[in-house]
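Every protein chain except one is present and positioned as in the full complex.
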Amino acid sequence: MSGTTIEPQAARSVVRIRVRFVETDAMGVVHHANYAPYMELARIEWLRRRGVSYASIASAGLHLAVYELSIRYRAPARFDDEIDIETHLRELGAASVRFDYRMVRVADRQLLAEGSTRLACVDDRVVLCRLTPEMVGVLTKPEQPT
Amino acid sequence: MSGTTIEPQAARSVVRIRVRFVETDAMGVVHHANYAPYMELARIEWLRRRGVSYASIASAGLHLAVYELSIRYRAPARFDDEIDIETHLRELGAASVRFDYRMVRVADRQLLAEGSTRLACVDDRVVLCRLTPEMVGVLTKPEQPT
Amino acid sequence: MSGTTIEPQAARSVVRIRVRFVETDAMGVVHHANYAPYMELARIEWLRRRGVSYASIASAGLHLAVYELSIRYRAPARFDDEIDIETHLRELGAASVRFDYRMVRVADRQLLAEGSTRLACVDDRVVLCRLTPEMVGVLTKPEQPT
Partner (left out) sequence: MSGTTIEPQAARSVVRIRVRFVETDAMGVVHHANYAPYMELARIEWLRRRGVSYASIASAGLHLAVYELSIRYRAPARFDDEIDIETHLRELGAASVRFDYRMVRVADRQLLAEGSTRLACVDDRVVLCRLTPEMVGVLTKPEQPT
């Protein structure tokens, strides 16, 4: 990692979602595969709050592609639960970033899951490319007033 | 509809799937939204058995885009059920096709759902385009020996 | 249908969602199967705004199970689009209800899709049961102040 300094408080956003019925499974809880999309939408919202729409990055032919994912499940989430997804930028490399996540049920502050993703900056042909200075600028900003 | 004649027996294929756990919901049954992907994969397999990979159509910039979908649910499907998806080409127009589906549990031949989709031939910019004579040729063929 | 009168203005709610990246497909648009969960979450929110959590109905052993679904797709939705889902209760029978939906992109008010679902009141063993007077009371209420 290149060593761009990350200021922890600036690097944190909390996004609230509500569990959809379609996300549950026959065990009566949220199916474990759905936490990856939860983390994805939290990360996209993290960017939006720093002034960047991921849709505009994508339409410029750049993507932040997940190349590593890990999740530890702590307690089951259930249908209709509201969940706070705390999203932290943890590492900022030349062509990659790492985000960590804590998912907490709003009602009782129960920790539901912790996760981490590493993402690489790639172009439309899935070729690795360096983060532009503009992107580094965005990634080191705190949430912007809306 | 243009009136291309469809020979019913030639227009029918049966594709067998098995219900994945992720497709169930907290009612303990297959979530109703999953029948649309079931019908989609059956339709793609229907094409394959007539010598066409949908992936090759798509990479040529053409798509068969669903513009109308209807499903009637008759009995719940459950995790691990094997399901036969009977897929029938019912109409063949200048730029559109209609497929009908019957989904039947293999174990007891219980009818689970009936569905119908209308699809339009569109290009990469989602502009309507006529079915090519080659596609009409494929769509009126019976299953090919593999 | 039993003929319980529905007051159109009371029977309408609008729920706003944002398209998740996971909901797109290789055509670059929202995959058609995702509209069924959109309609489901809008319907659940419709109930919540009349004072009912669907989770509490479900934990009492009752479900509103979709037995008929139809969708007409009018224009493609794309990643990150905000969509207003206008949800209307249209019919209220002894053991079933019908909701209709119009999905409109917020940015340009483009109609994206129209849909309809019929739902049956069933218990945990998927046996049909009459709507209780309490449920009929809820279903004929307008949105409640929060």
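When the chains are written out, they are named A, B and C in that same order, and each has its own residue count from 1.
By our rule, a contact is a pair of C-beta atoms (placed from the backbone, for glycine too) under 8 Å apart; a residue touches a chain by one contact, two chains touch by 3 or more.
The structure presented is a predicted model; accordingly, all values stated were derived computationally and were not measured.
*Asks:* Go through chain C and note every residue touching the omitted chain.
*Replies:* Interface with the chain not displayed, on the chain C side: 21-22, 24-26, 28-29, 31, 33, 78-79.
*Asks:* By the contact definition given up top, give the residues of chain B that touch the hidden chain.
*Replies:* Within chain B, the residues touching the omitted chain are 20-22, 36-37, 40-41, 44, 53-55, 58, 78-80.
*Asks:* Touching the missing chain, which residues of chain A?
*Replies:* That gives, for chain A, the contact residues 26-27, 29, 32-34, 36-37, 40, 58, 63, 65-73, 76, 126.
Keep this in mind: only the chains that are shown with their structure count from here on.
*Asks:* When the centre of a chain is set as the mean of its C-alpha atoms, what distance in Å lies between chain A and chain B?
*Replies:* Once rounded, the distance between the two centres reads 35 Å.
*Asks:* Can you compute the centre-to-centre distance for chain B and chain C, using the mean CA position of each chain? Integer Å is fine.
*Replies:* The mean C-alpha positions of chain B and chain C differ by 25 Å.
*Asks:* Rounded to the nearest whole Å, what is the centre-to-centre distance of chain A and chain C, using the mean of the C-alpha atoms as each centre?
*Replies:* 28
*Asks:* Which residue numbers or ranges of chain B touch two or more of the other chains?
*Replies:* Expected reply: 26, 29, 33.
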